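Taking it in order: structure first as structure tokens, then the write-up.
In this view, the complex is presented without one of its protein chains, the others remaining in place.
As written, the chains take the letters A and B, and residue 1 is the first residue of each chain.
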Amino acid sequence: MAFFFAQFLTGLANAAALFLVASGLSLIFGVTRIVNFAHGSFYMLGAFVGVTLMEFLPGAVGFWGAIVLTGLVVGLIAAVVEMVVLRPIYRAPELFQLVATFGVILVIQDLALMIWGAEDRLGPRAPGLRGVWRIFGEPVPKYDIILIAMTPFILFALWYLITRTRLGVLVRAATQDREMVGALGVNQAWLFTGVFALGSALAAWGGALQLPKGGADLLMDFNIIGAVFVVVVIGGMGSLPGAFIAAVLISVLNVFGVTYLPQSTLVLMFVVMAIVLIIRPYGLLGREEVAGEHGQVGAPETPIRPYGTRGRMVVTALLLVLAALPFVADQFLLILTIDILIFALFAASLHFILGSGGLVSFGHAAFFGGGAYAAALLVFHTDTPMELAFLFAPLAAGLLALGIGWFCIRLSGVYFAMLTLAFSQLVWSVAFQWRGLTRGDDGLINIWPAPWLNGPVTYYYFTLILAVGGILVLRHIIHAPFGYALRAGRDSPRQAEAMGIDVKRVQLVAFAIAGVMAGLAGGIFVFAKGSVFPTELEIAKSFDALIVVFLGGVKTLAGGVVGATFLSSVEHWLTRLEYWRLVLGLVIIAVVILMPEGIVGSLRSLWARVTGSKSEVSK
Amino acid sequence: MTLLRRTLLASAAALALTPAAAFAQDSIKVGEINHYKRMAAFAEPYKKGIELALKEINEDGGVLGKPLEFIFRDDQGDPAEAIKIAEELMTRDGTVMFTGSILSHVGLALSSFAAEKKYLYLASEPLADTLVWKSGNPYTFRLRASTWIQAAMLAEQAATTDAVKYATIAPNYAYGTEAVEAFKANLKMLKPEVEFVAEQWPALFNIDAGAEVQALERAKPDAIFNVTFGTDLAKFVREGGDRGLFDGRDVYGLLTGEPEYLEPLGDEAPEGWFVTGFPWYGFEDGIPGKIFVDAYVEETGETPKIGSVVGYMTAQSIAAAIEKAGATDTESLRMAFEGLDVENTPIGTLHYREIDNQSSLGAWVGTTAVEDGKGVMVNWEYKDPAAYTPSDEDVSAMRPAE
């Protein structure tokens, strides 16, 4: 019993920092509707700034003073980030801002490396709080008790701020209805800046408070962001009490998971999130998201049309150039083009459900990696001929998408996104932990194409035909009745249902088609590289695709393909620089600010302005 | 506008931006692919080690009369990206071979790629046993002592104690599981009566240290085998120390004594653990290791890490192979690496075995202590890997037929 209680206390202590960080994210999302991936970066900044301040400020006063100061410093940095990066793009399409926050992550990572160096910093101990107190004979670190004792005060302070102050009233009003705040005569821009700064300060306090238990290192940002999103989603986006309950739930379950199911450490929280979302589609204390309430801001999408004669001729000419590439290019350019084509098909498959269906998936890598693994497993374990194994890639990915989609389609918006993320993490953990089958992160190697295909030129043509074919098929479907039905369900689900369209069924089929195409890309990938590792199923892989779709332009048809080509090329060139993440981050931020409709969308608008033509359809 | 036109334009742009194939024959180039950003704390000292060796080699007249040059590229820790870079290095940048990677899975991807394309790969840092054994191939050579060998050294020490009940804690990925399996197998071989009462698997760099320590304590082991490193190690040591987990228990730490992990702990470094590591501070004047340490400190103004010495020996090995081959084509280099002897390395003469392409670099084992507010290894010794390596028959049986 005493042991149980001690475990419970460990969980509560862990929940303290997690809740602080999560409450910040929840606040920011509730008011600004920004899915802020850079939140982990402010947590990391908090840890580094805290360590640095504690070196200057001695003693207990210095320690706690440094923590308070950390929040102020990081809050100030966040305010600048908000004003420079986010303020110009609030009117961009929904979720576009997450691309900008991704750029912020890259910039902060390299700046932190420049300023603090690569070596991990051990956090200073809280003065006078080293060692343990014994509770029912079990040792409990003193600092844990302090953290547990602080949590109710933090919760109370936040509650007071939200319910008893003018800022709180505004925050609540903005969370319920953004338009209303503007109507109340409040300067919305400053409210957003203030909330972003406050939310980031909370993350920084979380980072500083965990110092006596850990330290500061350059991987902290990615390591916490998953857990923070899980907590916020389980609690219900925008709900502070929900975030608190979820932080405690996750932390305590984790502690028991560690003891009784030690292998579960990688996926436990995602399993919990999936279960919660399947039972309660809006989290524990979240409320239903009304479609479009986040404002389909920005210009409405223009109707689509396939290319005219001129467009077709250009496409044909380009295909011919691509087909002629092996005669003029060196081997590496072929390899690079293969990579770009694979990525373009993968991005196009996500763009298909995201653009036409409005389904923002955070877990699309499950189908890319799933397809790659399906083919690789057959080759590795049963020596299946490459041709047969290859066919299995899109098939298995499609089936996987059908299964995962069946659960996810019932949800919408950010909750849909997070459930796809949870499932993709489950797929990842199977590949990672079922070592007997998949060899874990040692990966499946020596998966090379059949002899007749095994050469840069032949494999290039193989890739060209399939990737371009896949992209063209997707485009064709978008123009077909099914594609229209998918867009109808996105534009107005109510109207669609009232004209006999089974919106969820259409979405599920679209999800499966996207899965098939992602699996096809995965199949091409695995034989191009000769190996597959769980990295292909990681969250980062999903976000790569997501970012290029937004970067290219959600509300265009070529956005995914163009974005993928752009980012692959830029990244390929930049990674040879010393501080390439900084440059890449700045490039992404610049594109986002200068081209709020994405590359294709903004070029199109520019073209329309230059030529003075007002085309009402997009291609 | 069309997607394909843009695809092509961007590809053309990529082509234009890529430095034109640099086949200038004024230097011999070697590709070095690593996770410089993702694992900056480990990759930076490694790179500095290489740079030191290159400086010395080139001051000595280079190789085959030409300067030796490394092209450093960042793969973001992504195997697919690493393969792409390797291809570019070999076909466009004119590198004669490539080396690098800290993470084992990236090393395995590069190794498989090398075998398929018949390029030469020296796996400098990855520890996975399978790299030269079960997944071994003629085009992959490996410098560092593998997980099995280092775990066997710790198991040998463990077998001499009275401890019977062991608990293990290792990061939840291939390296962690492999290390635990190797320690178990070696210890059971030496002392069949041992039992393993708990196995903890925290997520890499995401340990819930309090919970892990409680779970270990609950199993009441006599001794603990630790594989965690980096920030996980720091948190584990803190929680374990505070909660008294290590009181009266033997602890064996794989890599725990390496400066990368021990130094950041400062005066909170664990005491009395039996570990593998790199006790550069204990090298006596006159031994080859000391000469390296002095040169490194002078060159970089920093103290060396294990990565520094690995990077240094990587460049030394490659230079020696090229000199021995007298040419830079892959087959000549591969033949040169087989049975290669590298003189004047920090451990004296380094040898690459013909049987499995593994080098003879061993490991330093000793006991941790805190001196002057810093964690150090005391009573350490350098151990040759030969005694801990499976028999030649076993190794040959494990390697795929060539």
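As a convention for this text, a contact is a pair of C-beta atoms (placed from the backbone, for glycine too) under 8 Å apart; a residue touches a chain by one contact, two chains touch by 3 or more.
Here is the rule we go by: contacts and distances are computed from a predicted model.
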item	value
The complex's invisible chain, by UniProt name, from "Sporulation protein YqfD", "ATP synthase subunit a", "NADH-quinone oxidoreductase subunit H" or "Amino acid/amide ABC transporter ATP-binding protein 1, HAAT family"	"Amino acid/amide ABC transporter ATP-binding protein 1, HAAT family"
Touching partners, among the displayed chains, of the absent chain	A
Residue in contact with the excluded chain [from A:Thr52, A:Gln188, A:Ser492 or A:Ser605]	A:Ser492
Which of A:Gly117, A:Pro152, A:Pro306 or A:Pro385 contacts the chain that the document leaves out	A:Pro306
Contact residue for the chain not shown (choose from A:Ala480, A:Leu577, A:Ala590 or A:Ala608)	A:Ala480
Chain not shown, touching residues in chain A	300-306, 476-477, 479-485, 487-488, 490-492, 494-495, 497-502, 506, 509, 616-617
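Here is the rule we go by: only the chains that are shown with their structure count from here on.
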item	value
Contact set on chain A toward chain B in their complex	3, 6-7, 10-11, 13-14, 109-110, 113, 118-122, 130-132, 139, 141, 144, 213-215, 217-219, 223, 254-255, 258-259, 262-263, 265-266, 307, 311, 314-315, 317-319, 321-322, 329-333, 335-337, 339-341, 344, 432-433, 435, 439-443, 445-446, 448, 468, 471, 525, 529-531, 533, 535-536, 557-558, 561-562, 565-566, 568-569, 572-573, 575-576, 580-581, 600, 603-604, 607, 619
Interfacial residue positions of chain B with respect to chain A in the complex	1-8, 10-11, 13-15, 17-18, 21, 37-38, 40-41, 43-44, 73-74, 76-80, 83-85, 87-88, 91-92, 104-105, 108-109, 111-113, 115-116, 128, 130, 135, 172-174, 177, 198-203, 205-206, 208-212, 214-215, 218, 230-231, 234-235, 238-239, 242-244, 263-266, 268
